[in-house]
Structure formats: C-alpha cells, structure tokens
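Note that one protein chain of the assembly has been removed; the remaining protein chains are unaltered in position.
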Amino acid sequence: MNDIKRPGQGPIGRRGMLRATAGLGLAGAATRLAAPAVHAQEPVVLRYLGTAVNQSAEIATKAKQDLGITIEYIPVTTDDVIRRAVTQPNTFDLLDMEYFSTKRVAPSGNLQGIEARRIKLFDKITPVFTRGVTAGGKTLGDQGTAPKKVQFLTGRNSKEFATSPTEWMSLIPTTYNADTLGIRPDLIGRPIESWAELLNPQFKGKASILNIPSIGIMDAAMVMEATGQYKYPDKGNMTRAEIDRTMAMLTEAKKAGQFRAFWSDFNESVNLMASGETVIQSMWSPAVTKVRSQGVQCIYQPLKEGYRAWATGFGMPRTLEGRKLDGAYEFINWFLSGWAGAFLNRQGYYSAVLETAQANMEPYEWAYWMEGKPAAQDIKAPDGSLLEKAGTVRDGGSYEERMGRVACWNAVMDENTYLIRKWNEFIAA
Amino acid sequence: MDGAGRVSGVKVGDARPVRRGRGAAYWQAAPFALLFLLFFIVPLVLTVAVSFWRFDDYVLTPELNLDAYREMFEGCIDRLPSLCVTFATYLSTLRFALMAWAVTLVLGFAIAYFLAFHVRSVPMQMALFLLCTVPFWTSNIIRMVAWVPLLGRNGLVNQALQGVGATDAPLDWLLYSEFSVVLAFVHLYTLFMMVPIFNSMARIDRSLLEAARDAGASSWQTLWNVVIPLCKPGIVIGSIFVLTIVMGDFVTVGIMGGQQIASIGKVIQVQMSYLQFPVAAANAVVLLGIVLLMIWALTKLVDIRREL
Partner (left out) sequence: MNRDGDRRPPAFWWLAALFSLFVLFLYGPILAIVVLSFQGPSGGLTFPMNGVSTFWFSKLWQGVGVVDIWAAFGRSLRLGAVVMLLTVLLALPAGLAFRKRFVGQGALFYVAVASLIVPSIVVSLGIGLEFRIIDDAVKALAEGTGWGFLRGYETAAGLYTSALGAHLTWTLPFGLLILFAVFNRFNPAYEEAARDLGATPGRTLRHVVLPIIAPSLVGVALFGFTLSWDEVARTSQAIGGRNTLPLELQGLTTTVTTPEIYALGTVTTGLSLAVIGVALAGVMILRRRRAAASR
C-alpha cells in the first residue's frame, strides 16, 4: 500500500481511484486463489507490445508449442512503445523496450519489478547487463544509459533504480548490439576509420544520423571527440553547455547540406543505404547485413573510437497479475532458455544468455556470428535466405571484440527537456 | 437535366421557405455532437489539462502553471527581429500550407471542372473518381517508402530523365527537399480540394452557363463570373481541408523533408516522443487557436453555412 502516497501516479494522478483499486486488489487476488479451477483450462494469452525487432512469428509459434502460451504481437514504433507504456499499461501484458527508455517509463510507476529468483537463468545472464563487463572480462564503456545503471529497482513497486544488484529487475534483456557507421565501400573507395568521417564535407548530402534526438546527438558527440574538439565527461549525459556546443556543430553541418535525411527506423536506414541516397551513416549491424543481402556492398565499419551500444528487454506492466503474470515469467524463462536466443543471434543480434543460445546453434553458425571466424559454410537467415557466403568474416569480429569496444550507450539525458528544445531549434535552423 | 446529381433549379429569391421541424434538427445533430463530445472534446480537455501541469524528471505533477507556454515563447519578443524557434517554425509551416493550398486549389479546381462539365455520365464520373482513389488504398506507410525508389538518386524519375537525356546527373532535389514535401502534399490532398469543388459544381445549373454564353460571354468570363462565384463554398471547404491538415502535419514533412524541415506538428511529435506532454499540449492549443482563426476568417469571406 505504500505506493499510493507517491505523487504523479501515471500521467493522470487519480489517487483516490488508485487507492480504492490497490485496497481491493488484495480481496480480488484472494478470490482468484480460491477458484483456480475456473480458469485452468483457458490458455494464457500474452499481449506483447514492442517494436517488431524481436517479434518473429517463429518465436510465437515455438512458444505456443512448448508452453501452450499464445503470444499476441502488437508491433509499434519506438515512440509508441514508450507512450503506451506510460499512459496505457493495461493494454498489454509484456513490454519489449529499449533500456534507455526505462529512465522515462519507470518513474511513471507503470513497471513492476521482475523477481530475479523467478528467472531461472538469472545467473547466466551476461554480465554486460549486471556488471558492465563481458564474459571475457572486458569492461564496457558506461557513458549514457548503460544497462547496469537501470537494471535493478529498489523494490517491486519502486520507481527508483538501485545502484547495486537487488532482487528486483526493471527489464530482462532480450537483444543488444553495438552500432557504428555503416558505409558503402563501392561509393567511398577509401578506408574509413573514425567517427569524424560522418561530418566530412566529402560526403556532403550523403550522410545520415538517427532521428532520435538523444541518440543523434551522441553520434555527433562521437564526431566531436574524434576530431579532438572536445572530450565529454559523459556523452550520454551532457550539460547544457555541452548540448549547445554539440548542436551548434550539427546545425552547421545541416546548413552546409551534409545530411541527406535522418533515419527513424530500421527499414529507412536500409533503404537509404541500399538506394545510394547515403554512403555513410550510423547503423545497426543487422541492417548492414540486410543491405548486403540485397547484393549491395555495405560494411559495418569498426572505428577506433568504439561503438555506441543499445539493448532491449522485457518489462512487466504494474497491472499484470495472476495467471498472466505466471505466464509472463514462464515465457521469459523460455525465451532465455536458448531457442529464441539462437534465433536472434542468427539475425545478427546478441542474446542475453549466451550458453543456452550456443547449444541451439550449429557450431559453424556460432563460430561465424559470435567468434568472428570465417563462415565454414553459407550463412542463412532464419527463413532460409542466404545472408553471407561461405568464407566471409563478420564485420567487427567476435562478440568480445565488438562488445568489448563499446564506448557509450543509447541514452536519455538528465537535460532531456533542454535537449528537445535545442533539437527543435536545430530542425528549424 | 443530365444525371441524378445535376438537379438544380431556379433560386427562390431571398424568400427562403420557412423550414418546419426545427426541433428535429437537435435530434439529427445529436449523435454527431455526442460522438465529438466523447472522442474529441473530453480527450482534448484531458490533454489541455495536462498542458498546465508541471513536468520534470519524467514525472507529471498536476499543478496549475504556465511553464509550458512560457517555454514555448521564450525569447520570442526580446530577440526580435530575429525569429525564435516557435515563430520560425510557424512561419515555415505556414509557408508550406500556402504552397500546398495554392497548388491543390488550381489543380483540384481544374480537375473538378473537367469531371463536372466535360464528363457527362454519372457512372463515368464515379469511375474516374474511384480511379483517383485507388492509390490511397495502398497504405500510406508503403507509399511513403515508395517515394525513395521513385524520386531518389537511382529512382524511376531520375532514370527516365537521364534516359531521355534531359539531365546527365541525378537530380538531388527531387527527394528530401522542400519540393518533395510540397509534391507529397499535392499528391495526398488534391482530392480533398477536388471533391467539395466538384460537389459545388454539380449544383450549377447548365442553363446558367448557356445563358452566359448566349449573352456573349467568353468561356473565361463565364468561368470567372459565373462558375467561380458559384463554387466559392466548395473552394472554401476544400481550403479548410487542405489548410487544417497541412498545418498539423508531421508525417509528410518528416519523411519527405528527410526529417530536416521544421513544422509545428513535428515539434509536437518530438515533444510527445519524449513524453513532454505539457509543452506538446500547449503547442497543440496554440496551433488550434491560430488555425481556427484562419478558418474563421475564411468563413467570414464566404459563409459556407448560409446557403444550405
């Protein structure tokens, strides 16, 4: 009952209503416990809200087979995931969202802490999330909203993040990876080694960054550092002066016509590169793979300054309870148990529990995707289409090489409001 | 009389017949009004209420304050004559709205004229209308993606232009430019202009045109002095459609402008995507006020409700 005293319960603080609901919730739960048989026959249906990144029909089919749980996908845009999470937690049962968004969703009180001890493979979850190091012992850069900063809550109904591991997790990681510049080697014709190239006037009208203000500015910050103009204490959490300075550089580039367009989603980033509208832009690894599978040369270019990483994970809405809650735990446990992880690894993402995923992949697949070795045979996508020919080596090398060189994480800054204002100014400039 | 839509007659002077059943008007308008109450007024009130709340550290607190509005107009007065973001954004939005309006008006009018006066059978008119509608049955999400292969550097248009030797390098400004934004607006909204104008034209009595011709008026004179005045309500209604939609647009400006062109709708969208509901709501309120003023002025020029 302690939750009702906090201000700003969701965007509409109808505290009276919530008090009533919370009080009567216990009674309701008791009734449910008393009559479990009534519902026992109905299969659990989980409404799964998220971007389409992890929403594969194959995963839903397999989950249905293995667990009898029906997964109902609700694919929406990144923006809508967060808006729905904050305003309508009752319209979904499972949330698949980006780690940096937890900083915006958790304060709304709409997330419930996930009990670590109910996650069977909790101990096997890669330390990237819990401690910020790779399994091989490399320490990741923790600028920005690094997962370890928002991984744990101080309690089940807490809105605050714990600084050290607790029993309550905000999200259970699903996929993560590191972004860098994607380039068209056929159209550039020389090696690219630094983030500085993004704003190189040579690529005027052929460059692009992400249309998400808090991430687009980090791409710019990478450039700023690469050109030696400024060194940020934390690129993912700038001061107002730093924001001003970075946006000024971006504005100058925009006015000079450096950018062709900003990309908003996976598909757009692929289309811009594949069609030759851009030749250099920040990009996801699977998006580069996709461009290449269309017969267009494209490289996921490791850069000396390192990567900007991101991660997504499952969250549970506060309103989830009863059999659905049990179902959600069951599904998450299944998700971590290997089949789904292998499925995602084969698309170029990284899964949360590596050991179980490895057990579900062919050794040659594991060697190609995770160990950075040349493909022993053709690499196929989950749908059977050819991704890479035998002999290819994955850009950026092994898992350790990639994740070990993460410089910063996608972020929401403390000066978020100020950033948005500056971003709108930048667009209007 | 030529087809069902064409029936019109002599105007009964000013002595508009008194219509009975005024009480019925309430019943007839009630469902319509109720729907807007439930799904527009109430949600809008909720949103506006939010615009007065305080927002910090990702938490919304219900508390009456004007921070959101203050933030919107920060530096707008004291920094004149250089434009603040809000003013610059409104100016840019207004400019696009006027460009889109001008093109859709001319194009929509000409096509409505063609359909109303040159195509004579109603089924044929319907068929041609449907022909214009079919592209809109392919989701806009798909069509927006398709602008890249159409107008991009390696797109159909550039290939065609280079193929016939009109240009020797791809034209960059076909996509992600002000041109492409206006082009997409014209593509999307000409139909919105065309339909009301067409309906106005359908009410014009043919004998009126013949009378004008018999009296020695040239076709331009007939157009200017007879057709256009009689089409004014249709023109105003079409203008309301185009202006209101373009003023609040963010999708088209975003995608076709490469996300680099400002519009007030886009500002609101960016703010909403970062859950800054108060300032987004405040922006929406100001936008609503300004556009309503525009519409009010338009309907002062031509009262579209007078001659119903």
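Each chain gets a letter, A and B, in the order it is written, and its residues are counted from 1.
Here is the rule we use: a residue touches a chain if its C-beta (ideal position, glycine included) is under 8 Å from a C-beta of that chain, and two chains touch if they have at least 3 such contacts.
For clarity, every value in this text was computed on a predicted model and none was experimentally measured.
Would you mind spotting which of B:Ala88, B:Leu105 or B:Met247 touches the chain that isn't drawn?
For the chain that is not drawn, the touching residue is B:Met247.
Just checking the interface: what residues of subunit B touch the absent partner chain?
These residues of subunit B touch the chain that is not shown: 3-5, 7-12, 16-17, 19-22, 24-29, 31-33, 35-36, 38-47, 50, 107, 110-111, 113-115, 118-143, 145-150, 152, 154-156, 159, 187, 190, 192, 195-197, 199-200, 202-203, 219, 230, 233-234, 237, 240-241, 244-245, 247-248, 250-251, 265, 268-269, 272, 277, 280-281, 284, 287-288, 291-292, 295-296, 304-305, 307-308.
Over the whole complex, note the residues of subunit A touching the chain we left out.
So the residues of subunit A touching the unseen chain are 10-12, 14, 17-18, 20-21, 24-25, 27-28, 31, 39, 47, 51-53, 55-57, 72-78, 80, 83-84, 87-88, 90-92, 265-268, 270-271, 274-275, 286, 290-291, 293-296, 347, 383, 385-386.
We adopt the following convention: only the chains that are shown with their structure count from here on.
For subunit A versus subunit B, what separation do you get between their C-alpha means, in angstrom?
For subunit A versus subunit B, the centre distance works out to 38 Å.
Residue numbers of subunit B touching subunit A in their complex, please.
Touch list, subunit B to subunit A: 46, 50, 55-62, 71, 85, 88-89, 92, 145, 148-149, 152-155, 172, 175-176, 254, 258-262, 266-267, 269-277.
Which residues of subunit A touch subunit B once you look at their complex with the stated criterion?
Touching subunit B from subunit A are residues 7-8, 11-13, 79, 82-83, 86, 103-104, 107-108, 205, 211-214, 254, 259-262, 264, 267, 271-272, 275-277, 412, 416-417, 420-421, 423-425, 427-428.
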